[in-house]
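Removed: one protein chain of the complex. Kept in place: all other protein chains.
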Amino acid sequence: MGRYIVRRILWGVLLLIVVAALMFVFFRILPTGDPAKLRAGRTASAKLLSEIRHDLGLDKPLLTQFWEFMKELFLHFKLGYSYYSSAPVTELIKNRLPATISLVAGGALIWLLSGVTVGIISAIRRRTVLDRASMGTALVLVSAPEYWLGLIALYFFAADIGKVHVFPGAGTYVGLSSDPGKWFTSLILPWLVVAASNAAIYARLMRGSLIDVMGEDYIRTARAKGLRERRVIVRHGVRSAINPIVTIFGLDIGVLLGSAILVETVFNIPGIGRLNYDAITHADFPIVQGTVLAAALFIVCANIVVDIAYAYLDPRVRYS
Amino acid sequence: MSALVEVRDLVKHFPLTRGIVLQRRFGEVKAVDGVSFDIERGETLGIVGETGCGKSTTARLIMRLLESTSGSIKYEGRDITRVKGAELKAIRRDMQMIFQDPYSSLNPRKTVGSIISEPFIIHRVESDKAARKLAVQELMETVGLNPEHYNRFPHEFSGGQRQRIGVARALALKPKLLIADEPVSALDVSIQAQVLNLLRDLQRRFGLTVVFIAHDLSVVRHMCDRVAVMYLGKVVELGGGDALYGAPQHPYTGALLAAVPVPDPARHHTERRLLTGDVPSPANPPKACRFHTRCPKAQERCSVEEPLLRVPEGGRTEVACHFPLTEGELAQMGVRSAG
Partner (left out) sequence: MSSRTLAGTSEPLLRVEDLHVEFHTEDGVVHAVDGITYQVLPGGTLGIVGESGSGKTVSSLTTMGLTRPQGAHISGRILFEGRDLVTLSDAEMRKIRGNDIAMVFQDPLSSLHPFYKVGAQLIEAVRAHNDVSKSTARERAVDLLGLVGIPDPARRIDDYPHEFSGGMRQRAMIAMALANEPKLLIADEPTTALDVTVQAQILALMERLQRELGMAIVIITHDLGVVAELADDIAVMYAGRIVETTSAERLFESPQHPYTWGLLKSIPSLEGSRERELVPIPGSPPSLISRPRGCHFHPRCAYVQPEHKVVDPHLEQVPGEPDHHVACLLSPEERRGLWHALQEGRTPHEAIETVGLQEGGA
């Protein structure tokens, strides 16, 4: 087991190095725009440009630049400075992290609970009106784009511009530590929007997975023992059916932490996605690079957590 | 004339590895561990044994579907253990295989006609389309399929018919050697007999040399002239069907035969001596004689000195055992000696 985890972590680190190298290639070698020009502005003189180049180390050979970039990144966790605010990128990301975590954690909790519950009920009450209704709703939610759902939600329920003034609207986010009540209410709409499409996917996945599992021989054995149907479903069915859900749940959280761009933008939540969006519109490459690497880190971590969880859930994996 | 195939000291070890970046070998599964036998022209050689005895691996080694760890395989006197490329392709043309599962060994998206004509295309014979179709339909007729079903898909056929498709495909290039790996174990009893009869007919009609691999001892007896019994990667007994079934010499062969349930309730309550325990892991087989851990006749010598395959005095089969079964023991085990 220990070996297994160590191997997963080493692979994760290797993956991060590859991503970092790709980032370097994209931003320094491909013609994405001269960082010095971007930093100096359109009307800069040639002298200023070469000074900036020197400051940023852009006049050194590419390999040296690459080596320094990787050294800074992996030994000092430094991602450079914003072209605009000159603030360290690591700081910026750290400041934005709580908002993103708040959004993703709450949303994930909602979609996991609702998706799994609906999926289980649908699987057990297969082909009933209830099943068809929930799967139909799920289909609609899966198909609805997040930003559209977000705008619709604001249009109907936002306290400022909505038809019914229920929940605080866009741009009302406050940190958990400064006002827990406001933190909670401001996030209700974003949570629901983030959760909607995922809950739908989870419900469909859980339904399919449980229907498959309920056809397994060991379910027949469980029934043959004379167990109550509830126990057969929960202890024997759901216990097996949940495995693929756990896998995808970890990955979804990892992905979303790095890329909740649409929802954070629609609701104007100061998270990492929003940071990334702003950086892209301003061509602030160090931030883009930082957020992309952060996203990669989240995904790698999520992967490792999923693998460990999987080994915990399935004893057959533990021993192989 | 020499045997069609000569197998000598054939070994196949599958490595077990662990390690993070550098894979270290910490053991190996000794699937086939020093096996020698001949396949005579025109005979049906049976290989029997339980799960994990290496019978299927042996077949795949002969077919060159797996690379052997050591040992040699001669085909028509020529060493084919390491041949490659065009030479290998030519040999593959002469050797064909039928598999256990008629459901998964046929491509579901291809018509029966194109499945059976595949070997023609691969080996570039019958390049004329019309002639090829005719040849395929002839093959279908040979194996008892309706040639009009040329354009149907595998799922439209029953299990027995699908196995016939597999047989037709194997026969397309008029092979000299046909290896049938558990060809009937996935089929119902009544269908099983259809396929067995077909294989026996074809063998007689075309003078095929057949290697017949199965776990069912009565099926092997019915089909085979000679039989090799395998246990944990070794051949423990080898001989003519009548001799081996009538008077087995290896305690394992005896135990196998005694274990087969007989469709005759009159014999129902005879107490038989049963083997205890399960087959040990081929990753860590017992030393010397591999059967000594389960053998009722085992003595100290069996765990020290490996017995070699030879014909003992007065014996009619080759056996790898220090203490072959006596006639009295055979009677006691409930083996129905055919004398």
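Read from first to last, the chains carry the letters A and B; within each, the first residue is number 1.
FYI, contacts are C-beta pairs under 8 Å (C-beta built on N, C-alpha and C of every residue); 3 or more make two chains touch, one makes a residue touch a chain.
Please read all numbers here as calculations on a predicted model, not as lab measurements.
Asker: Which is it among B:D94, B:E118, B:D242 or B:E329 that touches the chain not included here?
Answerer: B:D242
Asker: Consider the whole complex, including the chain that is not shown, and state which of B:Q192, B:Q249 or B:T317 touches that chain.
Answerer: Of the listed residues, the one touching the omitted chain is B:Q192.
Asker: So which of B:L88, B:V260 or B:L308 would be touching the chain we can't see?
Answerer: Only one listed residue reaches the unshown chain, and that is B:V260.
Asker: For chain A, enumerate the residues touching the unshown chain of the complex.
Answerer: Touch with the absent chain occurs at residues 216-218, 220-229, 235-236, 239-240, 313-316, 319.
Asker: In the complete complex, which positions of chain B touch the hidden chain?
Answerer: 50-51, 158-161, 188-194, 196-197, 215-219, 221-223, 241-242, 245, 255-268, 272, 274-276, 278-279, 336, 338
To be clear about the criterion, only the chains that are shown with their structure count from here on.
Asker: Approximately how many whole Å separate the CA-defined centres of chain A and chain B?
Answerer: Once rounded, the distance between the two centres reads 54 Å.
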